[in-house]
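Only one protein chain is missing from this complex, and each of the others stays in its spot.
After this line comes chain A, so read on.
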Amino acid sequence: MDTGFIIEKFILVAVIFGISLVVAMYSTYAERKVAAYLQDRLGPDRAGPFGILQPLADGVKMFMKEEIIPTSSNKWLFIIGPGLALLCACIGTAVIPWGSPMEIGGKMVPLQVADINVGVLYIFGVVSLGVYGVMIGGWASNNKYSLLSAIRAASQNISYEIAMGLSIIALLLMTNTLSLKTIVEQQHGLNWNVWYQPLGFLIFMVCSFAETNRAPFDLPECETELIGGYHTEYSSMKLGFYLFAEYINMFVSSAVMATLYFGGYNYPGMDSMAVWLGPTWAPLFGTAVFFAKIVFFIFFFMWVRWTIPRFRYDQLMNLGWKGLIPLAIANIIITGVVIAIIEKF
């Protein structure tokens, strides 16, 4: 049983890792396409049909480019930075329930790597670790702009983590659990958390924009002020790692948003579908629905990026500390009062 368990988990980890890398790869392509279409252009269309091989070409380019490590940089930290960023981005996928348990050869296989009972906390931990990659890289570059950008990234992530955590507390008051699997199972059918926590979702979404350093909160890589931001000194695949980490972060936070607020793999009419498709294919269909939600959120990230201009740094801090945190606290109080009233009567 033990070896079967290990093999099963190993395959699951490999598949999820592969999928998140492919999604990140094609997010770069999708980003350019979405940007192009929103600006009445065509975007990349030369490599393969519709430019579908563009990410591969970009990857080859990244690997082939000359690798430059500045002489005045801290060499080891300079190398560790992008690796850490990518690692922290990838391990977030471990606790996300990708589908309901699936029957393979008379055995129920959970489509989740680890159902730990502090899943939400784990996600938060990983997300806060993610900023270390940026900070280490920015500091090790020994460049004023990189350092400034690293400082910005750190303070931005710390500020928005507070509001993010507070917006989650209101959700946890409802769900009474930190396990992502249980949270998803509670949202059966169309009983999604977003109907009960619209304000919480809005705060969470804004904060995840800030956590992933995406526009309009992409101040750490603000070209007009900081050249390239924390990756000014990076070249070749180390730069590629940073860019990749950003897209994997986007993928993970889309998955977390879909899991916590939009019902994960649940969809209306799932019970009749489960009878019709059987215990093997119905969970896979649920996974497909989950990925559709993720793709929508990734598109939303891009849509916002090509619409809204970047915040100024003081505006960013104002919004975080004076806007989102009080709102999140008010949301907790309202949720708590409503739950208390419902339980009383």
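In the analysis below, a residue touches a chain if its C-beta (ideal position, glycine included) is under 8 Å from a C-beta of that chain, and two chains touch if they have at least 3 such contacts; residues count from 1.
FYI, contacts and distances are computed from a predicted model.
Student: Using the UniProt record as the reference, specify the protein name of the hidden chain from among "Cbb3-type cytochrome oxidase maturation protein", "NADH-quinone oxidoreductase subunit I", "Sugar ABC transporter substrate-binding protein" or "Sodium:solute symporter family protein".
Tutor: Missing chain, UniProt protein name: "NADH-quinone oxidoreductase subunit I".
Student: For the chain left out of this view, which of A:Y37, A:W76, A:W195 or A:W276 touches it?
Tutor: Among A:Y37, A:W76, A:W195 or A:W276, only A:Y37 touches the chain that is not shown.
Student: In the complete assembly, which of A:V304, A:M317 or A:I339 touches the absent chain?
Tutor: A:V304
Student: When the complex is taken as a whole, what residues of chain A touch the one chain not shown?
Tutor: Contact residues on chain A toward the absent chain are 36-42, 45, 303-304, 306-308.
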